[in-house]
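Of the protein chains in this complex, one is absent; all others appear in place.
Moving on to subunit A:
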Amino acid sequence: MDRLSFSEQCFIIQGIKDNIRNDARTRLDYRYFSIETGILPQTNGSSRLRLAGTEIVVGIKTEIGEPLKESPNDGRIEVSVECTFSTSERRSKEVLNQEITAMMQKIYSGGKAIDLTNLSILKEKKCWILYIDVLVLRSDGNLFDGVSLAIKAALFNTRIPKVQVVPGERSGEIEIEVFDEQQSEKINIKNVPICVTISQVSGFVVIDTTVYEELCIDSSLVVAIDSSSNLFGIRKYGNDGIESSSLIEIINLASKAGQNLHARLDSLLQFEEKNRIQNSLDLDFIHQK
């Protein structure tokens, strides 16, 4: 699905110009998304996001490791994003993996999105390492947004076990006692940003593009924004430039869209958290629509 015929492109662009897209949305409508958390029992936190045809699974594992020399007081977060073969062709898939991973890694290793000092166990010796593994099962466009939403949901679901540092048998050694699961702690996700991709198609601004629409866009701007309008990253893709006068407008639009998305995701997560306790787990996620 890497190419569209000229007439197909014209049809999509005309629809965007007329403010009615192929799935009856207007230019600034977002597709409904559903979220499930705690789907992978082996992980410390997990989530599955469905944004129309886009399906993303995130698993977060915690591990005790050693902090980096540059930041002895901080824990670490390692993000890896992998798109399955069905999402696109090989070369573009590799670029996509690399780009999404770089963006997410940059967001989470800054120490502002999640307070990394909270992940420290013992200064210079031991810290928690969060491995965030993202798997894109199917793609129907808008992967940056989808991945960031799914990661936020998984972080909401993540519990870090409570530990205590005790002196070892020999002098100078340390041991770490891990308490049982009931005493695990939540992560503060108040400052976690989500990405909003704003695309431009012949002068019109579009959000939440589908795969076909992504083949018609001139340029797109990915803006990572948290719930109090702080920016965590901006990247530009596409072959055309962006009017310098409209840049600030686009950022303001991204900020508004970001607020709405944060609010919707938060309410979904609260609802999900309540429901999950009542319902049993449903692991048959690959075959479901």
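Following the convention adopted for this analysis, a residue touches a chain if its C-beta (ideal position, glycine included) is under 8 Å from a C-beta of that chain, and two chains touch if they have at least 3 such contacts; residues count from 1.
Here is the rule we go by: contacts and distances are computed from a predicted model.
Peer 1: Per UniProt, what's the omitted chain called: "tRNA (guanine-N(7)-)-methyltransferase", "Trafficking protein particle complex subunit", "serine C-palmitoyltransferase" or "Exosome complex component mtr3"?
Peer 2: The record for the missing subunit names the protein "Exosome complex component mtr3".
Peer 1: Consider the whole complex, including the chain that is not shown, and state which of A:15, A:38, A:67 or A:233 touches that chain.
Peer 2: A:233
Peer 1: Give the residue, chosen from A:7, A:42, A:171 or A:244, that touches the chain omitted from the document.
Peer 2: Within the whole complex, the residue contacting the unshown chain is A:244.
Peer 1: Which one touches the absent chain: A:25, A:61, A:112 or A:162?
Peer 2: Touching the chain that is not displayed is residue A:112.
Peer 1: Residues of subunit A in contact with the chain that isn't shown?
Peer 2: 69-70, 95, 98-99, 102, 105-106, 109-110, 112-113, 219, 221, 225, 229-245, 247-248, 251-252, 255
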